[in-house]
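The block underneath contains the structure these notes are about, expressed in structure tokens.
Of the protein chains in this complex, all but one are displayed in their positions.
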Amino acid sequence: MQPTESTNAFSPEFNQRLKRRYRAEQSFKLMGIGAIFIALAFLVFLLSTILMSGYSAFKQTYIKLDVTLDKEYFPDEDLAKGDFQGIVKASLYSMFPEVSGRRDKRMLNNLVSKGAAFKLMDMVEADPKLIGTSFSIWVPAKDDVDMLMKGNIDMDQPEANRRIKDKQYERIRTLEYGGRLQMRFNKTFFTSGDSREPELAGILSAAKGSFYTLVITLLLSFPMGVAAAIYLEEFAPDNTFTDLIEININNLAAVPSIIFGLLGLAIFINFWGIPRSTPLVGGLVLTLMTLPTIIIAARASLKSVPPSIREAALGVGASKIQTVFHHVLPLALPGMLTGTIIGMAQALGETAPLLMIGMVAFIVDIPGGFTDPAAALPVQIYLWADSPERAFTEKTSAAIIILLGFLILMNAVAVYMRKKFEIKW
Amino acid sequence: MKIKGLIVAGALATATIMSSPAHANRDYISIVGSSTVYPFATVVAEQFGKTTQFKTPKIESTGSGGGLKLFCAGVGVDHPDITNASRAIKKSEQEKCAANGIKDIVEVKIGYDGIVLANSKKADPMQLTRKDIFLALAKDVPMDGKLVPNPYMTWKDVNSALPATKIEVLGPPPTSGTRDAFVELVMEEGVEEVDMSGISDEVKEKFEPGALREDGAYVEAGENDNLIVQKLQANPDALGIFGFSFLDQNADVIQGSIIEGESPTFENIAAGKYPVSRPLFFYVKKAHVGTIPGIAEYLAEFASEKAWGPEGYLADKGMIPMPDAERKQFADDVKNLKPMAMK
Partner (left out) sequence: MYFSYLLPAILLLGISGFFFGRSKAIRVANTQGGIQELHSLPNHYGMLTGLAVLLPALLLYGLWISIETSVVDKRIVNELPAELLEDTGTVSLYLNDIKNTLAGNITVSKDPEIGRAAERYAKIKRNYRSIVTAAVFALMLVFAAVTYQSISAKLRARNLVETVIKAILILCSAVAIFTTLGIVLSVLFEAIRFFQVIPLQEFLFGLTWSPQMAIRADQVGSSGAFGAVPVFAGTFMIAAIAMLVAIPIGLLSAIYLSEFANRKFRTMVKPMLEILAGIPTVVYGFFAALTVAPLIRNMGGFFGLSVASESAMAAGLVMGIMIIPFVSSLSDDVIHAVPQTLRDGSYGLGATKFETVRYVIFPAALPGIVGGILLAVSRAVGETMIVVMAAGLAANLTANPFQAVTTVTVQIVTLLVGDQEFDSPKTLAAFALGLVLFVFTLILNFIALRVVRKYREQYE
């Protein structure tokens, strides 16, 4: 650049340019803040949408019924064959004696969930002496009633378009004023499996499915990942084989997860014949998927152990293996565990490969082992997003809240461990 | 020592997993098939699982065609025991079953389902005839004595009485029984009323009225009926094709189109007035009854009045029950496991 008059440090041109330069700086800074703001705004928007639509699922409307367990309802030896539905109906009719006609009765019966009969059945099976007695219990209300109480049904719509009819509305109000209708904590959501009735649906079977799947994943991927990392970081000679492994690991870390699902379908299910929809096959697929993450984290952790430790050990005569296992590994272990927890969190949220291996079935029973059919939490979310009942939208969001809760917990543990065991060399 | 502790713990845990006996046997019922029957079958399965000592059946939603294909693949624990279908089994499928050693199949009709064309409540309800629908959705339509690729862009092009909105219909893929039933009940009926004059018999013979448009007017939206409902809500111009139960559950946001002057209501379908309704079925392998625990009991639950009767819990879920006589006849067939005849 030619030194001219205008480059004089105090000329008006210079000041103008300086101003322009500072303006550019300011606007760039604003853009940066804007970018961060947009990203965080989206995060807040997403989380608040889900919280807003999901928190209500932790409450559930209950109705108090006075039931009389007459002997006539139990004609059979087998108590499970008793007419529990009849007991519930009789109780409802006694509360609203004016109800007559089939349509009207059906509308009345539709206020109470099918779960009421199941609840009575469980009580009677646990204590057969209840037969012949009268008592009052709180039973879950039907999902439509629940939706009404949570303000999700617009009563201004014409009657034909509503799931709750005028007569039902009247009766719900009567129950409410009589103190027979209450919002309570929804325990069912945490203690039962999937159900076609939104008010009975729970996440326990999916959560247990996820748990079993993750146990398999952890047991396989942690030892294998650590072993592979130790080999690559401490022992591997600089040759083609090592290069091949390294390239493979780096590539696998970025291979789309659905490809692992294809692998599971073709090899684990079709070739090895492992049963579909089980935590075993899910765990195997997720192991292969998380292995690269764990290996990479474990290697970074080994790398951070200073060479002086190794040299000191080797200097006093330890063998290479002794050095690694007695001195390097204990120092690197916290970092490895942190990486593993993050890998597990990833595996917990993964859905796509599980769709390929049949973990999208309707599972009510709570899986009791690694070879029982099971769903997983994220898959349950996917399935509920697809159910016709409106109340499931709320359950889907609630399941998402639970899933996010687990993830936050796992990450918090990882962060805590990193802080606690961090060694400054 | 920490590491050794970890290794020992890991080894012990692995040992417990490996020594837990690997069950190669199956003690639960495996059901596949139609996504239309899926909501009904799952309700029955749940009731069955809760009130008996048997395990709750495992149900996968695969579409009627996909389900029958899995079902007919063979006898044995690796193959499903029951398949749900939103249409009757075809002769070709029955032959495939027979070829794979499945000799006795019990056919159980469970009720009826209307196929509705619904749109968002934000728009006006449509008044359609089957001819309109055919002209709007067929891949090729007759025009001036020739078969031409479907030129209609808006409903008004099809029938001047209809609104000038773009034709956009979300519907099921060919694996779905709903698609089969839709083709049979709407497209093949609708073509009868179209003026085919001037078209040579040779062309007519080759013409497939069931082929649907692939230029974007008909959107194959998968088996996920619930997402279709959501999408209709978002897009008031679009129509969706699905079973009555979805309309019933979402009656506050979507409405069924009136077809041939009849609106799709529970009463109209049950009375047989609404023209587009089809029976729902499931098929059972007789060879599996008695070896896979619980099949007979599951069938009994399904065929009980409290399930499929007019006051039963399936009607609450939107299934249209069969008339009394028909119900009784099928209940008897179920009890005796009467195998169906070859078509």
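Order as written gives the chain letters A and B; numbering starts at 1 within each chain.
Assume contacts are C-beta pairs under 8 Å (C-beta built on N, C-alpha and C of every residue); 3 or more make two chains touch, one makes a residue touch a chain.
Computed from a predicted structure; not experimentally measured.
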{"item": "Residue in contact with the excluded chain [from A:Asp144, A:Asp194 or A:Glu350]", "value": "A:Glu350"}
{"item": "Hidden-chain contact residue, picked from the options A:Pro128, A:Pro256, A:Pro330 or A:Gly368", "value": "A:Pro256"}
{"item": "Interface with the unshown chain - residue positions in chain A", "value": "21-22, 24-25, 28-29, 31-36, 38-40, 42-43, 46, 49-50, 223-225, 227-228, 230-232, 235-236, 244-245, 247-252, 254-260, 262-263, 265-267, 270, 288, 291-292, 295, 319-321, 345, 348-352, 355-356, 360, 378-379, 381-382, 385, 393, 396-397, 400, 403-404, 407, 411, 415"}
{"item": "In chain B, positions touching the absent partner", "value": "11-12, 15, 18-19, 21-27, 53-54, 60-63, 65-66, 69-70, 73-79, 90-93, 100-102, 166, 170, 173-175, 180, 183, 208, 210-212, 214, 216, 219-223, 227, 230-235, 238, 287-294, 296"}
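Here is the rule we go by: only the chains that are shown with their structure count from here on.
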{"item": "Separation of chain A from chain B, taking each centre as the mean of its C-alpha atoms, in whole Å", "value": "30"}
{"item": "Parts of chain B lying in touch with chain A, wherever the complex brings them together", "value": "2-3, 7, 10, 13-14, 17, 20, 22-23, 28, 38-39, 42-43, 45-47, 49-52, 55-56, 58-61, 121, 224-227, 229, 245-246, 249-252, 306, 311, 313, 316-317"}
{"item": "Residue numbers on chain A that touch chain B, as the complex places them", "value": "80-81, 85, 102, 106, 110, 114, 118, 121, 153-154, 157, 160-163, 195-197, 215-216, 219, 222-223, 277, 325, 329-330, 333, 358, 360-365, 369-371, 373, 385-390"}
